[in-house]
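To start, the structure itself, in structure tokens.
Yeah, one chain of the complex is gone here, protein chain that is, but the others are all in their spots.
Our next item is chain A:
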Amino acid sequence: MRRTSRIIRIRRSPDHRVTTPRTRAAARAAAALAAGVLAVSLTACGGGDDDGDDNDKGGGTGDTGTTVTLPKLDGESLEVAAVWTGAEQANFKKVLAEFEKRTGAKVTFVPAQDPIINFLGSKVAGGAPPDVAMLPQPGAIKQAVEKGWVTPLGAEATKELAENYSQGWQDIGKVDGKQYGVYYKAANKSLIWYNTKVFEDAGAAEPKTWDELLTAAQTVYDSGVTPFSVGGADGWTLTDWFENVYLSQAGPEKYDRLARHEIKWTDPSVKEALTTLAGIWGKKDYVAGGASGALQTEFPASVTQTFTGGGQPKAGMVYEGDFVQVNIAETEAEVGTDAKVFPFPAVGDAPPVVSGGDAAVILKDSEAAQALATFLASPDAAGIQAKLGGYLSPNRNVPNSAYPNDVQRKMAKALIDAGDDFRFDMSDQAPQAFGGTPGKGEWKALQDFLKNPEDVAGTQAKLEADAAAAYGN
């Protein structure tokens, strides 16, 4: 399931404990409706005035500091659908505004809901798909291609992409050799965040290997703080845990094969990864609130409880991607001083780099849609949003200095440095029914495993049964 935006969405609510993804989905649906109505009325009565304004500005900024040439698109209008809300949406709209300035086209943001592929399905069925949509999973892009909803990128966009993206990031936007997606946004999901005060009190150091992580955890535990906070009510945090351990332990090749379900979940490598994981999940008092408490802790709360309470928080460390900082911002802790981050330690030979991201795909082919895809593939667009924070770009030509703080720069650097060695989130590559549905498939199996970490074989059997049903093999 996609998570970057979902997470960032959560920060809007003053009390995240109660704002489940489900309620947000409902709220978003309403918002989408309202925005849709608004969009219609705007396009209907927004006159040539706006266009004139845009033209003037476009002439002004178009000349300064641009690396990409865009066509003049006066009078054209575009719709872009994405599930982003809150600050993430606001920041993205600034990027769209820049596009409007440079081209004179009018871009409307259409708030979508998770899973966006189903949202698009109903839009396509209704005969009015947005021009461009942000799809989070490679699986979703493939699905959209198979259904004939999306068109390939044109020469301009492909060229821009080749200039700025490593081969690996280009390839995950391809289906059957054709380039369909521009990965505009990336997530680094191989990070462990910790409460600096807890580590200082305990005298623990940032670990580089799994064994050191266990030592650090024990030290934290000995000092009287529960080492880990796990947001087990959201199944995807658990699949991310598993993916990091598995990628590092079993290696990228097996990771890819498991992601395609070419090896079974009953494979010994899965057993090893689950057993390793049980070394933390199954240890008494290692997880805040115990297993049943963790299973009722939603992701945002798992972060905030790690960074509230001074030297006595509910837990010392929390695992998740770069988007954790958004939730830290809700607490009084400062990212970089009170809250620090270290890369997920190496379980096997090399530390894992698991990533996620959102790719722009074109649903209605037009010059304007192609131009927008080109723009999104350029460092200009990514540079704007990078400055605003809470965003990582897989675009290697975005200067590291564009990011607003050290933690951001560290995460961006790790992501770019990984080159093509990163692996895309496995559950995002799996069919929705297995890797992305609350209370089903991998989410549910790992939640049950968190509750009963001794049952490795039973968990494997359940994972395999669900995977076989979802992959249809």
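Some points to look at:
Here is the rule we go by: contacts are C-beta pairs under 8 Å (C-beta built on N, C-alpha and C of every residue); 3 or more make two chains touch, one makes a residue touch a chain; residues count from 1.
Following the convention adopted for this analysis, contacts and distances are computed from a predicted model.
Taking the options "hydrogenase (acceptor)", "RNA polymerase subunit sigma-24", "Formate dehydrogenase iron-sulfur subunit" or "ABC transporter permease" in turn, only "ABC transporter permease" matches the UniProt protein name of the chain that is not displayed. Checked against the full complex, the one of A:110, A:225, A:277 or A:372 touching the unshown chain is A:225.
When you scan A:105, A:202 or A:303 for touch with the missing chain, the hit is A:202. In the complete complex, the hidden chain is touched by one of A:133, A:172, A:214 or A:295, namely A:295. Contact with the undisplayed chain is limited, among A:234, A:358, A:380 or A:425, to A:234. Residues 15, 17-23, 26, 114-115, 117-118, 121, 200-203, 219, 221-225, 232-235, 285, 289-290, 292-293, 295-296, 298, 311-312, 432-433, 436-440, 443-444, 447 are the ones on chain A that touch the missing chain.
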